[in-house]
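Of the protein chains in this complex, one is absent; all others appear in place.
Up next is chain A:
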Amino acid sequence: MDCVVTGGNVKVLAKAIHSLSRIGDELYVEPQEDGLALRSVNSSRSAYACFLFAPLFFSRYTISSGHAFRCKMAIKSVQAVFRSLATLEKTVEKCHIELDEQKNRLTFTLHCKHGLMKTHNLSFQDSESLQAVFDKDSYGNAFRSHPRLLVDTVVHFPPSLDEVTVSVSDDRMWFRNHVEEEADQSKAMLTELCLASDEFDHFAVQVHNSITFCLKELRGLLVFAESTGLPISMYFDEPGSPVVLSVTDSVLEGNFVLATLSDDPNHRKNNTRRARTPPPPPDDFMNDDIDSYLIAMDTSIAPGPSATGPPTPPLADSICSKQAAAANHRTRLHSEEEEEDDETVDSSRPPNKKFCSLFFGSVFPPSSQMTTQPVTSQEVLASDSEDDVE
């Protein structure tokens, strides 16, 4: 790979890397036919982000044809290349990125004002593809707004807040801080903001729903969106399936895929009441979900009696459910590897569909190729850590 970024695009690239650093510790670099893909995933694999810079984004973009190349490296070291973000625009005139496969080196050369030239030779590791599977166009709820709207909304939440809950009705969107079930309710402070649909450029709601996801990654994307002035889109469906936040331009596309908490019946009831939607789905449907989730979470728990009773609090524990979802997801992947696709419709099937983290799974398969990729990536990521290539 050999590419050159000039002018204001250097800052865009730098900002993208900084916002990816909010997600994970490693940067996955993949020069593709259709552009340079930069990706990151967090350690629990509940958040994934990808930026794709089209060849037109660069003044020069050439990749070695023939074989695909991918690598990963510590995101911190790439961040260090663009450390002085504030002055980047004024100082850097040209950024040259070159990949030397023989020497296992990715070289960033910054041509700065006054003839100063900064060369960073970064070592990397080989990696397999990292690809989340999502199809944002299939999601029921879709919104688009200027980043300012979300920035002004998010600013009201304290930096310590982990998760935020977003609820929608036909013409409104609510942002609320997520208070954990076991938190002392008397000490908890609730902050809620309501945005009218006319504040958005696009506001399409099919399902009156409420999702809870991590704020940190959203903040990361907002910094990028605000600095580039690109409108930000949000797509989501039901609780438990990921929310997709994206920015798109003619020369770049950024997608942040974040896990949402699995459904909490209490919240759901509240939301639906407030949104004046039709009555909540029949109880047996929900019980079924919780029930299947139980199986997914831990097969040693007998699902029997709870099938008729109301869902019990332990399941509603947000952190627990999130981790469990991830864990479940991993186990599912393993089982997929072992049994390939000869899984028949058994008791473990429904939970997979409804509650596992949909990140690298095949719930929304846009193509068969995409669904197989994540499995290999998982496999290799695990083994890769052992043979560190310097």
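One rule holds in what follows: a contact is a pair of C-beta atoms (placed from the backbone, for glycine too) under 8 Å apart; a residue touches a chain by one contact, two chains touch by 3 or more; residues count from 1.
Assume contacts and distances are computed from a predicted model.
Looking at what's absent rather than what's present, what does UniProt name the missing chain, "Cytosolic Fe-S cluster assembly factor NUBP2 homolog", "Vacuolar-sorting protein SNF8", "DNA-directed RNA polymerase III subunit RPC6" or "Cell cycle checkpoint protein RAD1"?
"Cell cycle checkpoint protein RAD1"
Among A:A68, A:M117 or A:V207, which residue is in touch with the absent chain?
The single option touching the absent chain is A:M117.
Check each of A:R60, A:K76, A:H156 or A:H202 against the chain that is not shown and name the one that touches it.
That would be A:K76, which touches the missing chain.
Can you name the residues of chain A that touch the chain not displayed here?
Listed in rising order, the touching residues are 73-74, 76-77, 80, 83-84, 87, 91, 105, 114-123.
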